[in-house]
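With one protein chain held back, the other chains of the complex are shown just where they sit.
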Amino acid sequence: MKTTIETRDLSKRFGPHTAVDRITLSVYQGEIFGFLGANGAGKTTAIRMLCGLLEPTSGSGTVAGFDIIRQTDRIRSRIGYMSQKFSLYSDLRVIDNLRLYGSLYGLGKQALARRIDELSALLSLSPLHGRITGSLPWGWQQRAALACANLHRPEILFLDEPTGSVDPVARQTFWDLIQTLAAGGTTIFVTTHHMDEAENCGRISIMIDGRIAALDTPRALKERTGKPTLHEVFLHLVDPHSESLKERA
Amino acid sequence: MPYAVTIDNLRKNYAGEHALAGVSFSIAAGSLAGIIGADGAGKTTLMRILATLISADAGAASVLSYDVNTQHRKIRAAIGYMPQKFSLYEDLTVWENLLFFADVFGVIGMERQRRLDRLMAFSRLGQAQDRRAGRLSGGMKQKLALSCALIHTPRLLILDEPTTGVDPVSRNEFWRILKDLQRDGITIIVSTPYMDEAEYCDTVLLLHRGGVLMQSTPAQAVERYPHALFRAESRAGTVRWPARAPAPRGARFVYPSGGALHVAADPQIVNEPALLEALREVMPEIETLHRIGPRMNDVLFSCYNAAGSAGPESAPPPAPAPGHAHNPLAMIRHAISQHRKGRP
Partner (left out) sequence: MTAPWTGRILAVMRKEVRHILRDAQTLAIVIAMPVIMMFLYGYALTLDIRDLPTLIEDPAPCSETRAIARAVDATTMFKVVGTVPAFGDLIELFRKYHVKAVIRFPAGFGADLRNGGTAAPIQVLIDGSDQNTATIVRNVAGPLIQDEVLDLMHIDPPKPLTVDPVVLYNQEQKSALFFVPGLMALLLMMISALLTSLTITREKERGTMEQLLVSPLRPWEVIAGKIIPYLALAAIDGVIILVVARISFGVHIHGSVLFLAAASTVYVIVALMLGLIFSTVAKTQQQAMLMALPATLLPVIILSGFIFPLASMPAFFQWLSNIIPATFYLQLVRGIILKGVGPLELWQPCAALCCIGLVFFGITLRLYRVRL
């Protein structure tokens, strides 16, 4: 199986503080990889390095076949990025945002129009083209953002907490879309705090204090720790002393 | 007083849309109430009205027996409020933020030091005391915001999605704190997108399109669950059900949940083997099917299903009635009327 992301002993230090401590992982094409960890565990730093936004202190890695230190500009045209903080221009219409991002990624007019139609059909965005992006409910803004991140057919999609505070039904719809993309060959690299969503991933990794403490399929992790849900697996691995409130009650 | 909050037929419109369309409910004093619902269902609007930050267009609401329209000062002195977006000063340190709110709420002298120490201890922010609030991790920010909301020992806490974007461990800790606070007699109203957190609450309110779709205790909600629930798993991994595919024979509706497929069926006529076969016709990877008890997540899907939508997010949101968006005169009129409502 072809790997689309590979790192070896990737590290990042900020002065005396080690944010990312020698992480080694491989992500396969078409995989949905869940990149989990507590806040401050180093996830955002790691993702930034993979996207070519931050230079590693040591170690190496390739994304979409390009080196993350020396070929960052080539990486950017092969990946899509969506984060909870980043979203589209809220005072532009949805179609304006789509065209804007399409042209930023170098799509020609006709190719862009076709691609917009394709993605809008997939994501049910067509009736919303003329709406001002900021006026839509958050879940729909995220869908539009997902479309924008996909216009240039990226090999890898980096999703940084894409579902945020949206309710479970909407989140499932969103994940359905992600799974469709993955089935089409796009590698999905996603971080989330919703452990029920993490169950949808092919494999997950859990970062603790800059290191990768676990990397396996959800099922294997559940079997290994003897916990029924990823939520409890997470609690068990990250903070063994924290008792789930259910056990307490 | 038996009820900390009573609301009667509350309405609120934004630019022609109904954010709240006649909401009525009561929350018992000393209870932990969870508000769940989709984006745009009205959760934040409701909480802001209770916190007296915005005025309702119609209806009545009383918080701690004070009216939200006429006695907002008394309410503000007795409640602690945490908005969804982090609302403390990022360029001030943890300690400076706490001190500011202590001063503003008039907490002085010996009592002040006592409370500050206690808050620092229970939020475990002691080591980060001199760190700028902007540099804290998500979980720590929320704990700081909670501490600032508690500095004046309020009788009611209104928390708008306090655990969004916070990792499971910190979330767990946060709810442990909330439970402890409840033991001290504080009434707590929390909104959350996490269904497992809804299960910790004494009563759960499901808001949908500006109205209350369900209000009950988690236990009652589970008891009243009208379907037989099954979990279909595949050895290969995640079960993928094609979107918008009709429910298989013998099932009422299906939805993905926790990597597997949940199947709701009529409890009177359900036939497990037939159901499994019908599922495998569509998705051959499905291998096992077993009956499970519903959790809040399942209750939610059931409610939406009963309300006639496959989920609030399945169809694109309708455009609001053509209103002030393109009419400058209407915009000015609207702004003036909003401004007038701002009168205390």
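Lettered A and B in written order, each chain numbered from 1.
The rule we apply is simple: a residue touches a chain if its C-beta (ideal position, glycine included) is under 8 Å from a C-beta of that chain, and two chains touch if they have at least 3 such contacts.
Small disclaimer: the values here were computed from a predicted structure and weren't measured.
Enquirer: Need the list of shown chains touched by the one chain that isn't shown.
Expert: When the full complex is considered, the omitted chain touches B.
Enquirer: Which residue, B:Tyr14, B:Phe101 or B:Phe253, contacts the hidden chain when the whole complex is considered?
Expert: B:Phe101
Enquirer: Looking at B:Glu90, B:Asp180, B:Glu223 or B:Glu281, which makes contact with the chain not pictured?
Expert: Touching the chain that is not displayed is residue B:Glu90.
Enquirer: Which one, B:Arg48, B:Arg231 or B:His262, makes contact with the chain that was left out?
Expert: Missing-chain contact among the listed residues: B:Arg48.
Enquirer: Which positions on chain B touch the chain that was left off?
Expert: Against the left-out chain, chain B lists 48, 51-55, 72-73, 76-77, 79, 81, 83, 85-92, 96, 99-101, 103-106, 108, 148, 339, 341-344.
Here, only the chains that are shown with their structure count from here on.
Enquirer: In their complex, what parts of chain B are in touch with chain A?
Expert: 36-41, 84, 137-140, 161, 164-173, 175-176, 179, 193-196, 199-200, 237-238, 240, 243, 255-260, 297, 300-301, 304, 311-317, 319-320, 325
Enquirer: Would you pull the chain A residues touching chain B in the complex into a rising list?
Expert: 37-41, 84, 124-125, 127-128, 131-132, 135-140, 161, 164-173, 175-176, 179-180, 183, 193-196, 199-202, 217-219, 229-231, 234-235, 238-239, 242, 244-246, 248-249
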